[in-house]
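The complex appears here without one of its protein chains, the remainder shown in place.
Order of writing sets the labels: A and B. Residues in every chain begin at 1.
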Amino acid sequence: MPAEHQLMSADDMRRVVSRIAHQILERNQGAANLVLVGLQRRGVPLADRIAAAIAGFEGTAVPVGALDINLYRDDLTSHPQPLVRPTELPVSVDGRVVVLVDDVFYTGRTARAALNALMDLGRPEQVQLAVMVDRGHRELPIRADYVGKNVPTSLTQEIQVRVSEFDEKEEVVLVEHERKVLT
Amino acid sequence: MSEQPILIRGARLIDPLTGTDATGDLLLVDGRIAPLGKADGAPADARVIEAKGLVAAPGFIDLHTHLREPGYEDKESIATGAAAGARGGFTTLCSMPNTNPATDTGAVAAFIRAQAAAAGPVRVLPFGAVTRGRAGKELTDMEELARAGVVGFTDDGAPVATPGLMRSALAYASQLGLFVSDHCEDYALTRGLGIHDGWVADRLGLAGYPSAAEANIVARDIAAAEETGAHLHIAHISTAAAVALVRAAQERGLRVTAEATPHHLTLTEEWVLGTHGHSAPGDALEPGAYDTRAKVSPPLRSHADRAAVAQALADGVIAAVATDHAPHTFGDKAVPFDEASVGISVLETALGSMLGLVSAGALTLPALVQRLTAGPASVLGPAYKPYATLAAGTPADVVLFDPGEAWTVDAAAFASKGRNTPLDGDALTGRVKLTIAQGRVAYDGLTQTTPRSR
Partner (left out) sequence: MSTGAPTLPTGMPADALGHRRHILDLDDFTRTELAGVLTTAQSMRQVLSRDIKKVPSLRGKVVVTLFLEASTRTRVSFEQAGKMLSADVINISGSGSSAEKGESLLNTALTLQAMHADLLIIRSPHSGAPYFLARNLPRTGVVNAGDGRHAHPTQALLDLLTMRDHLGELAGRKIVIVGDVLHSRVARSDIHGLGLEEAQVVLSGPPTLLPPSWAALPAHVSVEPDLDAAVEGADVVMALRIQKERMEGGMLPSMREYSRRWGVTEQRMGRANPGALLMHPGPMNEGLEIASSLAHGARAQIEDQVTNGVAVRMAVLYQLLTGTTNGVNA
């Protein structure tokens, strides 16, 4: 078992979700034109949590969608084959402000793929990016608009965001590996 | 021509015709077998072969060989076929008439004999066609063919087309002291070729060749043999049903003989799955499935059929092991199964395959030797006995083999042009070491100096 230690507890994560929800509302002056789109797989429950927080503050139900970016990856032939999960958008993204939600922000390639996937689905007015953890090592000129926690990492480390929908407990951990891992 | 005398010392001598099975010496001088024991001093110039642990037997006689010449020399020539036969221990090959032109005139038969004589010491005895061009319409000039030295008549590759032709052919052959060999296949029942109508065909979605297609024609032919009193020979018998018909005919006293091939005696329909027989009904297909190398006519049959044929060989209902050696080019087989040519290149694996049956206890070693020598000679007729014995004074047709040598089949190294065998890469036990035909060395696996005939 590789060594791991906790970066955020469930409570920490709840507080971060709450803060990001506030930041989104502040920046966009409300929730009127928003759509939250979680990136498969762990971005989807995080988007749900942010939407729930917004509903709690504003009483507005923000539509939440799911986006699978695997068909847009640039490493499909150099990476173990990912399972293509559903893309489900409850509303058209045309003219909306889309907030993409993901768990870990790393090279920026997932966000790039997400942007391409989103553009094939319509023409949003604006696209913003919210992430639970930004671990650095960007390979593309992309930045996040909302960041839960900045964590400087080395390439042999891995950040795992665990959510109750898929994992035993809700937490963010740093895992130490022997060598660089593909994510 | 005087060949170097050969003295084989300390071999297990098996000669079913004389009832010999004992350790001893064998001296070959001037193309003949010298009297045993009498010459305690072999000629000084004799090649002496220490043969302890080896079996010396009469050279094998193959009643059923496709030599492809004239007409299909890209598949095989008489020279390469004879070389393959020599490697397999065969000193006499009976060639099939489905050449181009068909062996339907004395001239073609004479051509084959001349080519064989030029090629080397292995004896080639042609079969003549029953019908002109093997077209199933008019009888050939059977007497002309007989004078040209054919050993019998067959339209092999195809059955004798009609019951009427079969009756006529048997009547004529009988008058000439010869026999008719039939490829028994009822075309009205064979929807597909080269695969038994059983579970493997169903699994692969291929149209099969049912057992009844063989039995129907065997029954038809036996009826004709009964009415004409002629000698009928059933080629490459493959089913329990046909074996039962032949057995019953023999019990009625009819002159009905049969041969079986090493593949029908040892392999089953599962071999088409490309797993060397190791497949069960529930298994997923391997990419090697639809193995065209296992496509043969008649097809490899069920386990029950194989066992019945082996039993009939053991108890003598089937007189001979015949190879039905059917060489093909790479291209003939490198096509989808439906389109592939039928046939297996058998001469060089026959002994190894058959010794597997011996070690499985299906028949004894002397019985196997009998089915490869005296058995086929008895089908050909009394005149051929001298080719099937080690008796003093008979032609020096001798095979020396090691029944215990394990080897791996490497089709690419065959003397035959036909590398089409499903046994490629399989381990066999028992290998020919030396073949002497008409007193001359036809294959020498002892010194490993035999050049590849290509």
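Here, a residue touches a chain if its C-beta (ideal position, glycine included) is under 8 Å from a C-beta of that chain, and two chains touch if they have at least 3 such contacts.
Small disclaimer: the values here were computed from a predicted structure and weren't measured.
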Given A:D48, A:D68, A:D134 or A:E171, the one touching the chain that is not displayed: A:D68
Identified contact with the non-displayed chain, of A:G59, A:P80 or A:P152: A:P80
Identified contact with the non-displayed chain, of B:A289, B:A391 or B:L446: B:A289
Residue numbers in subunit A that touch the chain omitted from display: 68, 70-73, 76-88, 116-117, 120-122
Hidden partner interface residues of subunit B, rising order: 198-199, 202-206, 281-282, 284-285, 287-290, 292, 331, 334-339
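Here is the rule we go by: only the chains that are shown with their structure count from here on.
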Whole-Å separation of chain centres (CA-atom averages), subunit A against subunit B: 75
